[in-house]
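Right, I'll just put the structure down here and ask away after.
Of the protein chains in this complex, all but one are displayed in their positions.
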Amino acid sequence: MTEPLQHADHLLRAEGLECERDGRTLFSDLSFSIVPGTLTRVEGPNGSGKTTLLRILAGLNDNWSGQVYWCGQPRQKHWDLVRRNVLYLGHRPGIKMLLTPLENLQALVAGRQQVPGRVLGQALEQVGIGPWSHVPCGQLSAGQKRRVALARLLFADEPVWLLDEAFTALDVDAVAAVERLLEDRVRQGGAVVMTTHHEPAMQGMRRIRLGGAGEQGPVTRAVGEVD
Amino acid sequence: MAFDSFSAFIIMEGHGPYVWTCYGVFFLLMALITWLSVRDRRRVVRTQQREQTVASPGQTDTVRNERTGGGFQRIPTSQSESISKS
Amino acid sequence: MGQQQSLSITVLDPVTTSPGLFQSMVAVLQRDLRLSIRQKQDLLNPLLFFVMVVALFPLGVSPESEFLKEAGAGILWVGALLATLLSLDHLFRFDYEDGTLEQMALQPQPLFVLVLAKTLAHWLATGLPLVILTPMLGMMLFLDGNSVAILCLTLLIGTPVLSLIGSVGAALTVGLRAGGVLLSLLVIPLYIPVLIFGTGTVMAAAGGSDVSGHLALMAAMLMLAVILAPLAAAAALKISLSAS
Partner (left out) sequence: MWQFFHKLGSPKWFYGIAGRFMPWLLGLGLVLSLAGIVWGLAFAPQDYLQGNSYRIIFIHVPTAFLAQSVYMMMAVAGVITLVWKMKLADVFVRAAAPVGAILTVLALFTGAVWGKPTWGTWWIWDARLTSMLILLFLYLGIIGLSHAYSDEKTAARAVAVLTVVGVVNIPIIKYSVNWWNTLHQPATFKLTEKPTMVPEMWVPLLLAVLGTYLLFGWVSLYRMQTEVLRRERRTRWVKDVIAAGGGSQLKSGGA
């Protein structure tokens, strides 16, 4: 399984996804695939199921029907492979207020990836947290905490990244820097799926539009379309 | 019949109160389960009947229109108006 | 685009590219212990609660040494049980709220292994201190040396079982805002056998009988809990996460 990826490989493929929540259909008959070297933005108004879709792709949410494939095979047969190869960063990214940025980063990657301590320090420097790397995260601002969470992306080796509201609380410079980081990653062949509230200025971005459902049930069908 | 008379059956040599309380509560709770179940069924059916008679074909369209975005327009109250005047 | 050549990114093999089970368990344990040490109040509260509950019995029932000698083991066991119960709600709640639990569920290692590490950390931070405090409280309840020793032994085997069974309840209620009371309701019935064997062993020892059989039975319960509870708790956590 370690041969290099081709552009044509389908890393993740969803077929006929349907998700219902509290008796209301969020989306139905949703099909798309995530291929290497692409950036996909999940779009839709509040409450249209963007976060839910990312959680389904990550394997956190079980309340859906349809089929998800990993590299062409049903995902449920390869859970260990999927978990290792898909990085999910939720809008609550697992940062502990009582731990320092360095300890947080260490604990977060400990089970996934062998990373020398030196790299962790460098990553924190790179996201502008260097001077605070030994201060408890509770003392940092919301934007700084977000930077700590995103520092993982500087050395993460997973081919698929699922980022939920990754830009929240970041300042303008940081947003631009993260966009550059994602573009680089995509150029190398990584696949990024994300939700953002601002329109990122990135070329070749694919879109999955979720219509948003009204009180009465499914109003629009979601379609994956490529710009 | 294990008893000589009806009153002997009721009294049961002094154990009557215990035995009859038990049977009374037994039938009471059995009736309670049945009543609760029937009430639940009635409730489900009634709310559903109401929904089905109220629902009309045009409804979904209005809902579709209502649920676009929201304009976040400020709502004038008497207080805010007096501030803007002064 | 002219990018038909192979890409520099590969699909990773979870076996060779991620840390092993033991290493990831140690990481979880280390983080949780570190957090316990920094959150001193959480560490102290169950202990204070334990001491106070035990102090209520002489005050509320009788300070006579005869009564306390008779009831001491039971009082200490019930106190330890309630103190554990009190601390359970925090076992997964903070991790659930800040997203750590999601990250754990997505690690390549099976979740029950990480849950086991978390439960071990919970026991080290609450159960073990309770056991260490027991001799002192035992003296205050006029228990003799032999009884205190057996009591400590039963608590040493029993409190990990309490943490393990409790982890299932905590996992089931972690997604609920008012989960704390419900958690007690779910867990207390499951605690009853542990309590019965714990106090029963001390009483049998006080009666002069050999208790190695009783202790073996408790150890068997611990084994069963170590094997089954993390599996159930991991399943429950996945259900709770799925709903958030």
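Letters A, B and C mark the chains as written, and numbering starts fresh at 1 in each.
To be clear about the criterion, a residue touches a chain if its C-beta (ideal position, glycine included) is under 8 Å from a C-beta of that chain, and two chains touch if they have at least 3 such contacts.
Everything numeric here is computed off the predicted structure, so don't read it as measured data.
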Which displayed chains the unshown chain touches = A, B, C
Query = Quick one: which of C:139, C:223 or C:243 touches the chain that's been left out?
reply = C:243
Ask   = Which positions on subunit A touch the chain that was left off?
value = 21-22, 63, 217
Task = Touching the hidden chain in the full complex, which residues of subunit B are there? Just list them.
result = 1-3, 9, 12-16, 18-19, 21-23, 25-26, 29-30, 32-34, 36-38, 40-42, 44-46, 48-49, 51-52
Inquiry  = Could you pull out which residues of subunit C are in touch with the chain that's been left out?
reply    = 168, 172-173, 175-176, 178-179, 182, 185-186, 188-190, 192-193, 196-197, 200, 203-204, 221, 228, 232, 235-236, 239-240, 242-243
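Everything that follows uses one rule, which is that only the chains that are shown with their structure count from here on.
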Inter-chain centre distance, subunit B versus subunit C - centres from mean C-alpha coordinates, in Å = 40
Inquiry  = Centroid of subunit A to centroid of subunit B, CA atoms only: how many Å?
reply    = 43
Centre distance in Å when subunit A and subunit C are each reduced to the mean of their C-alpha atoms = 34
Remark   = Note: in the complex, subunit C contacts subunit A through residues 3-4, 6-14, 17-19, 23-24, 27-28, 30-31, 34-35, 38-39, 94-95, 97-100, 102-109, 114, 238-239, 241-243
Request  = Could you pull out which subunit A residues touch subunit C in their complex?
outcome  = 1-7, 11, 36-37, 58-63, 71, 80-81, 83-86, 88, 90-99, 103, 106-108, 110-114, 136, 157-159, 188-190
